[in-house]
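Contents: one structure, followed by commentary.
Here the complex is missing one protein chain, while the rest keep their positions.
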Amino acid sequence: MQCGDPVEQVSLRAGMTVGELVDAMGRAGAYNGGALARAASVYETMLRDEHAVKFLGLAGAMVPAGMGGIVADLVERGYVDVLVSTGANLTHDVIEALGCRHYHGSAACSDLELRAEEINRIYDVFLPNDAFIRFEEFMQEVFSGLPTGAPLKICELLAVIGRALPSGILASAAEREVPVYCPALADSMIGLQYWLFSQTRRVTVDAFLDLQPLLDTCFEAKRAGALLVGGGVPKNFILQSMLMTPRGFDYAIQLTGDRPDLGGLSGATLDEARSWGKITGSATAVTVYGDATITLPLLVAAVLERMAA
Amino acid sequence: MQCGDPVEQVSLRAGMTVGELVDAMGRAGAYNGGALARAASVYETMLRDEHAVKFLGLAGAMVPAGMGGIVADLVERGYVDVLVSTGANLTHDVIEALGCRHYHGSAACSDLELRAEEINRIYDVFLPNDAFIRFEEFMQEVFSGLPTGAPLKICELLAVIGRALPSGILASAAEREVPVYCPALADSMIGLQYWLFSQTRRVTVDAFLDLQPLLDTCFEAKRAGALLVGGGVPKNFILQSMLMTPRGFDYAIQLTGDRPDLGGLSGATLDEARSWGKITGSATAVTVYGDATITLPLLVAAVLERMAA
Amino acid sequence: MQCGDPVEQVSLRAGMTVGELVDAMGRAGAYNGGALARAASVYETMLRDEHAVKFLGLAGAMVPAGMGGIVADLVERGYVDVLVSTGANLTHDVIEALGCRHYHGSAACSDLELRAEEINRIYDVFLPNDAFIRFEEFMQEVFSGLPTGAPLKICELLAVIGRALPSGILASAAEREVPVYCPALADSMIGLQYWLFSQTRRVTVDAFLDLQPLLDTCFEAKRAGALLVGGGVPKNFILQSMLMTPRGFDYAIQLTGDRPDLGGLSGATLDEARSWGKITGSATAVTVYGDATITLPLLVAAVLERMAA
Partner (left out) sequence: MQCGDPVEQVSLRAGMTVGELVDAMGRAGAYNGGALARAASVYETMLRDEHAVKFLGLAGAMVPAGMGGIVADLVERGYVDVLVSTGANLTHDVIEALGCRHYHGSAACSDLELRAEEINRIYDVFLPNDAFIRFEEFMQEVFSGLPTGAPLKICELLAVIGRALPSGILASAAEREVPVYCPALADSMIGLQYWLFSQTRRVTVDAFLDLQPLLDTCFEAKRAGALLVGGGVPKNFILQSMLMTPRGFDYAIQLTGDRPDLGGLSGATLDEARSWGKITGSATAVTVYGDATITLPLLVAAVLERMAA
């Protein structure tokens, strides 16, 4: 056991940059503030490693909370090679890209009144139901244009959607040809729209075909890194992708509000992932516990500052 | 605002039954102990309502923690009409059904040593890697026997697996013809085994086809209730299934370790679900915050006692 | 690294006792359910060890939630030698002992309406303000009778209060001559009542004198054990009491809803306490994460059953 650097008491000043703040948190070095500073170092190293394939996992209702802009920007900057998302984030990305908006609301409200006024609530964000009418029109049009021959991959379907949109995560990914995986796409409004579409027509989307290009990427990667925003399917799908290869992730950053002691994967430590070989024994890996609406902007702004330096 | 019953100070005695304990927690009526007692009442009413279709959502690493036995038993008793699970729980259910075991371990250990000894860790549960060799043989055999014609539903694939097993959740569900949905099946070892199989052969499993029988069930249901163990895909898939119908769930019990303020669906309150119409305005709905390895056995044992009374 | 017993899938039956349920959770052995079963074993061993001084720490609003009855009962059974509490729990214990009641309420309510109706809220428990009128009369009467000579210890003041009450924690402790420590007594309604009293009269209560009898107990103890319900001052005060002695706690059970990664003592692991020497290197110590309105009744009912066997 050895003591590291001394804890430096944090000194703040008006007008300091986010990078300077995170540096100060790093010199303090304790608890999740210290972890966030270490996460910035791991993420910077990962982004600077041109031989590392960069994965981004996106779970939690991040797009309704305005975090989609950060993700789309990371894609556009070339900092994402593989994106894995929940279906909900992609649904809300489509909604925003179509010009519909989410609104500031309140968690202390009457959900019965909201229901009567056709406003859907996501904690303290409100989404008027109208958005889903526009969403339905768009999705049905996209589905109508799909090829009816060989089974489609889910990532191919998502690329088609992305190409039909002017902005957002799916649009940026389509433009940069970044594959977007979403194994549980049926578990989203996009899935329900497909069901509606399938009442009259049929396009086969294969549940497993995406594994081929994903595992090809893993087999070909010299090194690999992952930024995991939340847990859920995206975290598991990214980490398990290395299980079939002789390698594991070399870099991993996890921003999560879950806890390890409940046993679920979403809160599991990245050390646990080493026992499975999902992460290499020597990987640099950091978990930051907290709300990603705070930790994600803080982490990314600090790393952008370092990358620009 | 009105005061309800007075809080009764809890009085315990040696040898009391679980039902008696939960009754005492209900008379105290506070915090999650009170919520658990109310959840028992909702679950009892839901099970006694013969016109209610009963959904069970299963997320979190519940089978490695021994909770699979409770789920299989609920299926066998006829208390589950529709089961929605993560792929991981089904993977571990297959492993247990094949006679491989999970073991008591420790969360305070060296994951590098575990890796060297080929033991996988799930918080404080250990799973020797051998299990996956047996799992692979079994899965490859099952895949080999699948029909190669029209695209399969995921629930059909899971029923085939269940019929090939002697015990466990999938076996019980197959025997009682309870559909098991798992929209993110690709996101599990079963998915990876499919990828291995597909290197030489091909069976098409459709990503969206399960929505048809699920939504048929929802449209036909007079009433519906859900016991949600954890959040994730199972919770969302169950709740969203009502969105296309004019109705919502009439009963809902949620056992979760997540919190609402992070915005994610896993921790979202059931009131939030009312704004979306996933749950009816008049539904009886209770959330119990805590580890399901405590709250699930407590809830179910108390309700079994009431059902037997 | 070694695997322990296999995880046994939990099997429940109608009418099983709480002890049987906790045994089943122990055979499953995972996460907090497994921890609770281990905690029952540690607590049983501690209670059966006649050479162990038994400490109970009580934090969190446990009396308003009906958990005070369990604590008073443990005191009456002789299972508590030293009690350390927050001032709030003692305030609410006095209120209940005076015949005022807490009531079942709701967390989803208008606090402005509650304020207008003079009802105080503790999460989903309501306490009408009337109770504090009765409380004030009682406290002023008790203060009036205090000796005005040498400075009083806080535990002496609490014993005086206890002897003036017919039932509850303080009454049981006074009757059995169990010392009740409450270092932050000023931080409670009892403190505010003292301030009122002191506007006209003066009794000196010393802030530090309680340390003498507490540390005497620690120095004389052959062995020592602690059941820590919540964290806060009670946890720290109990654990730090061993720091001046050459020994540490031999048994420790912690029921907490906090988490270690925030760095605070309330969520700190008991292993961390070993580095300080508060707990011996060989102590049996278990932390159960969760709401004590669930874990405390479950733990105590199971242990009472074992003690009666």
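Letters A, B and C mark the chains in the order given here, with residues in each chain numbered from 1 onward.
Going forward, a contact is a pair of C-beta atoms (placed from the backbone, for glycine too) under 8 Å apart; a residue touches a chain by one contact, two chains touch by 3 or more.
What you are looking at is a predicted structure, and each value in this text was computed from that prediction instead of being measured.
Chemist: Looking at the whole complex, which of C:Q2, C:S144 or C:S275 touches the chain that is not displayed?
Modeler: Of the candidates C:Q2, C:S144 or C:S275, C:S275 is in touch with the missing chain.
Chemist: For the chain not shown, which residue from C:V7, C:A24, C:A61 or C:A97 touches it across the whole complex?
Modeler: Selected residue, touching the omitted chain: C:A61.
Chemist: Among A:A40, A:V53, A:M67 or A:V203, which residue is in touch with the absent chain?
Modeler: With A:A40, A:V53, A:M67 or A:V203 as choices, the missing chain is touched by A:M67.
Chemist: Sort through C:C3, C:V160 or C:L265 and give me the one touching the missing partner chain.
Modeler: C:L265
Chemist: Name, in rising order, the residues on chain B that touch the hidden chain in the full complex.
Modeler: Considering the whole complex, chain B reaches the absent chain at 30-32, 259, 261-263, 289.
Chemist: Kindly note down the residues of chain C that lie in touch with the hidden chain.
Modeler: Residues 59-61, 64-65, 88, 107, 111-112, 114-115, 119-125, 151, 154, 183-189, 191-192, 194-196, 198, 204-208, 210-212, 215, 230, 232-233, 236-237, 240, 243-244, 257-268, 271-272, 274-277, 281, 291-293 of chain C touch the chain that is not shown.
Chemist: What residue numbers in chain A mark contact with the hidden partner chain?
Modeler: Looking at chain A, the ones touching the missing chain are residues 1, 3-19, 21, 24-25, 27-34, 36, 63-70, 72-73, 96, 101-105, 108-110, 113-114, 117, 119, 122-126, 128, 271, 289-291, 293-295, 297-298, 300-301, 304-305, 307-309.
In the analysis below, only the chains that are shown with their structure count from here on.
Chemist: Centre of all protein Cα atoms: which chain's centre is nearest to it?
Modeler: Closest to the centre of all protein C-alpha atoms: chain B.
Chemist: Distance between chain A and chain B based on Cα centroids, please, to the nearest Å.
Modeler: Roughly 25 Å separates the two chain centres.
Chemist: Please report how many Å separate the Cα centroid of chain B from that of chain C, as a whole number.
Modeler: 35
Chemist: Can you pull out the residues of chain B that are in contact with at least two other chains?
Modeler: Residues 64-65, 114, 119, 122-125, 271, 291, 293.
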